[in-house]
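All protein chains but one are shown in place.
Up next, chain A:
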Amino acid sequence: MRKTTALRAAAAATAALLTATACSSHRGQDAQDTAADGACKGQQTTGITDETIKLGGIYPLSGPASAYGTISKGVAAYFKHVNDKGGIDGRKVEFTVRDDGYQPPKAVEEARRLVEREKVFAVFQTLGTPSTAAVWDYLDKQKVPQPFVATGASIWGTDDKHPWTIGWQPNYVSEARVYAKYLKDEKPKAKVAVLFQNDDFGKDLLGGFKEAVAGSGIKVVAEESYEVTDPSVSAQMTSLARSKADVLLNITTPKFGSQALAADAKNTKWNPLHIVNNVSSSATVLQPVGFKNVQGVVSATYFKDPADPQWADDAEMKAYKDALRKYAPDSDPANQFNAYGWAAASSLHEVLDGMKCPTREGLRDAVRDLKDVKVNMLLPGVTLSTGPDDAFPIETMQLMRFKGERWQLFGEPVDTRKEFGPLAK
């Protein structure tokens, strides 16, 4: 009985020693970071050699946002597909995916793991605004590029203290501007009712919309918000209907998007023009509502929807579907998130091809020096452009209207840069 303390101490000491010997990574390993010679002298070449390039990504594979985790499958499938064709400029991509469960502290831990233990060249995509905001200071300090984060918040482009981080998808303000321009052209006297999610996403989009319509004849006559934890938005829809607005702007995530569309279809006394934001525009959201109930709904997009039959013969779409079947057989090629991952990965491919120096600094500079770069998974007319004053790669979107059983693109792609000028910092 009395031996417990001694035994415990011995056990603890042994355990500590075993852990210490088992972990081969020590502090000294930091010194293994490498630098380039020649023209790119002094720049970091950690994670990149002539044969390989190591990338890491942090996605919520578990937890409340795990539906987005499948983006990593689209990314991984793209890199495997490229590796089979000889790699990026002869370099094979090693892509490591880590799970943060949509928790910021976990994201910090995983970012540190990727940078310090895996020695990645860049952290390609962190998903979600909280996780990205939690790690960008760290990555900035370590001087590790964080290209194409998977969130549409506008802060990634308006902030100028984090040169190593950049977004990819059209930011929510740009998307709002597309709808504003459409209304200005089609319904200059519109009265708009808005349903929005009460978080950074909803507020960014709503704020952008109000700013874009300021000074025009368009008025926001009613606003209702909901929390992600709410069971339904029917109460909000009822009070919006009372406003008698002639346009409904539906700023929601998929589950609530379906609910709002269904509530609008059910209410035959109120028939506003229904604009649903891009996040909730996939066929999986519309199908449960019934296609006959969502005729004439308007949305905007920027990449090719794998569920849309008009791209069935598209070469890139075929390559995408083949690759997904081959490398990620358990995932659904028709899922938009997979295509999103594919498109983001192929955008990174273009950037890596354009690097002047194969270094982290080279990537940081290349990602901010894109000139109308075409990416096949993006819609025709949508290209990547950045510059010293412009840290938003995609700011062009195209409007679409639901007709029959699918979305039909209409009008010209709207370049919000040209229409509204750069985003205010």
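Throughout what follows, a residue touches a chain if its C-beta (ideal position, glycine included) is under 8 Å from a C-beta of that chain, and two chains touch if they have at least 3 such contacts; residues count from 1.
The definition used in the following text is that contacts and distances are computed from a predicted model.
Of the names listed as "Cell wall polymerase", "Cytochrome c oxidase subunit 1", "Branched-chain amino acid ABC transporter permease" or "FAD dependent oxidoreductase", the one that matches the UniProt record for the absent chain is "Branched-chain amino acid ABC transporter permease".
Screening A:175, A:200, A:308 or A:395 for touch with the missing chain picks out A:200. Which of A:84, A:137 or A:186 touches the hidden chain is settled by the complete complex: it is A:137. From the set A:33, A:94, A:116 or A:350, the residue in touch with the chain omitted from the display is A:116, counting the whole complex.
Seen from chain A, the chain kept out of the figure touches residues 1-9, 11-13, 16, 20, 23, 25-27, 29-30, 61-64, 66, 97-99, 101-106, 108-109, 112-113, 115-117, 129-130, 133-134, 137, 153, 155, 198-200, 203, 227, 229, 330.
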